[in-house]
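One structure is given below, represented as structure tokens, and several questions about it will come after.
Omission of a single protein chain aside, the complex is shown with its protein chains in their original locations.
To keep things simple, chains are lettered A, B and C as they appear, and every chain counts its residues starting from 1.
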């Protein structure tokens, strides 16, 4: 069976990546693409890389245009999907790539986003450990009709550290994550600091000092893995590459734990995962190896002198960070093979 | 008076930057440039950006060729300068841009470098707090004839955190630094991982887990600022920009210290420094603003939830990180104006 | 039926791209990967983006290791494939991604390459007009067992101009092509000018003034399209992007030909091609839209004042320029669907 699909917000980067992956997915057929200011244009004029979808025309993002599909992907600014979803059938699979349905805590929502709170949906990170044990988020995605795709930075950090939390080999206090991120994560917004002349040849941080909106999402995920009261110092740094996140996360190793025991926690958690790959000791990942793929590569080292584990994760923010996670989760929800339509090999160099 | 200058290792990136700055310095005249495999070539054929020095020819790096100058800058691989310096006059100012004379501890040297140990020289970071008080390294540079220019990553982290250590507002245990660095810091070595096709569009870490050679240098500097037993988790990440370091360093704030007190420590330390600029609260630096300049820009935020201060530093690794620091220190040693020949404004965008 | 495949030169960029595409091709199974200095290593250690091929080990590039496959792809330096192929069965499909079998003229070979001349094979650019008429190279690929994949720059320029030559709307004298190219086209060779620090933030030409080896290949292709004595001024410019060719080619319009007639020549030639797309008037291509895809995008403008047509072509040098062209041609030779395993949509941004 082929599922009829609509993508809302098809003119942006996340929307474009959803369409790129969907176009090569054996079980999905894109019927409708919607946009805001670009409605009325041919999709190909806004997303000139999507040659196979040149027949599609962007229409307005309305409940009417989105209804009547088996699956609706929403790639909208936060605050937009809550109201829109109310108009969609309960048995339509809705996958929100925005932030509206990620946070379980209304006070976190109020503190970091604000506006109406619509509550959390099944979280689109299938490999994430939950319930402080061996269970994973995958279980909650099976059969669901509402999925919140993760924040790209949040899922990267959560997958980097959850095995250590779950196994009790690292402390959840005093986690530090610093991420090198490409500007596609910021979307197509017209801001001076996102101009090419500003980004080329430069590195610059943003949302420094505990203000980034992905922090409560990370904490929520780590609590799910068993942390009681995780604290995370989180700093993203814009660097001159279109795509990619290279997240360096460190946590204190529980005193008395040897390096082999630390590594074993990650090995156990991800041994059978198709998209999460722990590299052998001594190897570290680079983002290029994940571009276009739904793969997350993890490198792990224990710094005995500093008493910390360092986990470095590489992903494509638009794939495993957003659109790939959304489609992987939709595959699970619909009972399709989890890897359907998703690339494992990155486009490198 | 004009000082006669020789630059050893003139074919590399550090050597080239020394020459670029020296060429616009009012008090120095470059007489001799030496190299290893490029000896015999015209300098301009190896460093085609140094048009004003097109008259110079590279000669072999020998004591004979280096003697007879007022100032000798060494931009050689580590292990080369110790022996060479033995042949130079005691009253010649020798500035080593390699690692040979940075570390005071022979055991640190053995653990991170190895080979003969030649002992520490005056450390070329004039603004660095020393002796656990208000004194700065500048004092030890005045009149000296032996200077060790700093490791670019090490001085960046040390300047980022020393004021907090000295003022007792941050803890020296559990420091975490993650740096986005450009590949010019790795020199002109022909390695596959430094090829443009490997670096473009990608971020990748190296020397993860406590193995980077700048770690003992950072610890030494922080001990100078008053730390008893500093621990540093240190991770450099290669990103696609030719020059620049964006260092994100975090340390736990001593409990009970408010954000204003934290900031005041840095303000007090750097208020009168010509090249170290603490940005106003809410602003963060980017590397582009320091390219070609001897400037280090610092942004500081206190993350109350995480209990940490985050200090982000931007420098040009080849200038304030290496050649600019060397020349600034030489200015001090020779009694010249400290800022002579050094740019304050970066080449941006 | 699944065809058993060997890839020689699997540790390089072209070899890696062949493997990336083959890994998602429904009709090919990679059995053997060979290398020179990397023989004995796991493929994944040399090509860390090829996660799905982590089970393969690199073996030596010998006739023995390559024999016994249905298809052998050679991604070797020029001069290596001629001798090697002599040892392979006549009914094995051999696709050479090197230059050894592209040129029909021994004197061209001697002038631009030198060494033993092994003669031309079927040229792997299916869409290229031949015989001065409506026939295309595709015809000569059907059923063949020897294919020469094109030079990436050469096929880009040839496809850009062949329709105008064939239709007689442009002159073949005084063609000028200038190409912005990424460094992956130069391979993994360890050369100083290919280091990231040299390429980042810089543009530089190479092989200027009629010396580039793709020039006779372009002339041969244009003669195939009907040109009597084409002359081409050809200049490639290295720019800081890992992949991609943006070729700007201009030719004099035959006096008296109006712009609509010029455009009609290209429309007629490529109307039904799956991978060659002529953009509407007023639109121009960018390389990002072709990354990872076997697509070539063409923009065309007639400059009435200059009396020239300007055709701008964008491709991924490693896909449509090399590995994708090789696999597309192999599909044709084996009677598979021409588009099997090949992406149409680029990975952008």
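Just so we're on the same page, contacts are C-beta pairs under 8 Å (C-beta built on N, C-alpha and C of every residue); 3 or more make two chains touch, one makes a residue touch a chain.
In this text, all values refer to a predicted model and were calculated from it rather than measured experimentally.
The undisplayed chain touches these shown chains across the complete complex, A, B, C. From the set A:5, A:94, A:242 or A:330, the residue in touch with the chain omitted from the display is A:242, counting the whole complex.
Although one chain is not drawn, the whole complex shows that of C:100, C:198, C:217 or C:338 it is C:198 that touches it. Taking the complete complex into account, B:344 is the one of B:110, B:134, B:190 or B:344 that touches the chain left out.
For the chain missing from the display, the contacting residue among C:4, C:135, C:178 or C:254 is C:178, taking the whole complex into account.
Seen from chain C, the chain kept out of the figure touches residues 174, 176, 178, 180, 197-198, 200-206, 208-210, 215, 231-235, 237, 239-244, 246, 248, 250, 252, 284-288, 291, 299, 301-308, 310, 312, 314, 348-349. Where chain A meets the chain that is not shown, the touching residues are 13, 182-184, 186, 188, 190-192, 194-202, 240-242. One chain is missing from the display, and on chain B it is touched by residues 13, 16, 20, 23-24, 47-53, 184, 200-201, 242-243, 277, 283, 285-286, 288-293, 295, 297, 343-349.
Operating definition for what follows: only the chains that are shown with their structure count from here on.
Chains that touch both chain A and chain C: B.
With centres computed from Cα atoms alone, the innermost chain of the structure is A. For chain A, residues that reach two or more other chains under the stated contact definition are 200-201, 242-243, 285-286, 288, 291, 348-349.
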